[in-house]
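Yeah, one chain of the complex is gone here, protein chain that is, but the others are all in their spots.
First chain written, first letter: the chains are A, B and C, and each begins at residue 1.
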């Protein structure tokens, strides 16, 4: 299930991992990159009580937040050097409760344009050999050229 | 800007606040209910470094997560007793970077049906007398009758 | 790419085709069912000048309207007898201009619940051996039990 996308930045792997490492919220919740290739990014998040809603499942807002990040880094892997990324909009359907030991989110680019990238992304709650499809969504990311991926944006 | 909705549960205020207090993820990030009336819920979240993305703004996924909760509790305030709530789907446009000292999310029900509730919700980054409109979205919530709002769902 | 869905109505094929034949707007534009199996429906629409926007392509609103119908009938093929269908919400990304001799829309159910069905659907502009992916979207359909699929709804 690889894509045919060619990265415009030969250092895409280091650039994506560096950007991810500078997102304090991803560290706060405990998410890690578990797969990365041009146009695809997978993030994984272990369950702990602080991440739940009132039924003990991963909080739905958190599920979409993790999936948004997976979508963003799937797109960012295809960006040229010296650019940064912005989520323009997204939409998700929540398919099943996110009950499991880990939450896995996977983004895959379906269209790379000059400024806009469209990504499909899904989340799965997993544990004890089971994988439950929790969320599917579509994400639009904007590529901001010549803007650094750190510090305050002007 | 009040709504004309009449709550089906006279104890809606206590029921919503109790449910919110049982969402560990909302406590983890530091969110609080700052306004509640039938069909409207507002949540507020103070900035701290652990909630940011790589530019130092509130993380976009977090902005949508807080807004999803505001939308959910706006709907839940109109539910009958002995019911629980589920986000079915939502879609958001991110309008401006979420740069500010607090993040405020406000949900307002636009249609209450028998099983489905439609809510508009917005987020604002605020501080030093300014309010910046960060996100607008539409949310569909399902009312699950006869299901408790706690413990594992069957 | 078949689904594993089992139809709850053994007459699903006749029921879907009958409902489609009672949609005057589908006849008005010239759409036909070109593939139907449980959980999947494909509609095809030949180009003519009355269906275009200002650049001579299929009008974008029409592309989403055809795709909405394909999604609806993909879901309706899984409904029990004596029910009707309602689009609750949908969201689409327009990927490429709909330039071609025919427009093909394909809906495929990704979750069938008791009342809500979630469907992914795509549209393709085709002609001279080419197929261009124009639109991808997610659709939520509601199953109204015990309501006839004709006449004015009460």
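Criterion: a residue touches a chain if its C-beta (ideal position, glycine included) is under 8 Å from a C-beta of that chain, and two chains touch if they have at least 3 such contacts.
Model, not experiment: these values are computed from the prediction.
Only one of the listed residues, C:68, C:108 or C:126, touches the absent chain: C:68.
Shown as candidates are C:92, C:125 or C:143; the residue that touches the absent chain is C:92. The omitted chain makes contact with chain B at the following residues, 91, 93, 95-96, 110-111, 118, 120, 133, 136-138, 140. Not every partner is drawn; the one left out touches chain A at residues 88-89, 91, 115-116, 138, 140, 142. Looking at chain C, the residues touching the absent chain are 19, 22-28, 49-56, 59-62, 64-69, 84, 86-94, 97, 99, 149-153.
Going forward, only the chains that are shown with their structure count from here on.
Chain A and chain C, compared by their mean Cα positions, are separated by 30 Å. Taking each chain's centre as the average of its CA atoms, chain A and chain B sit 22 Å apart. Each chain gets one centre point, the mean of its Cα atoms, and the points for chain B and chain C are 33 Å apart. Multi-chain contact residues of chain C (touching two or more other chains): 91, 118, 138, 140.
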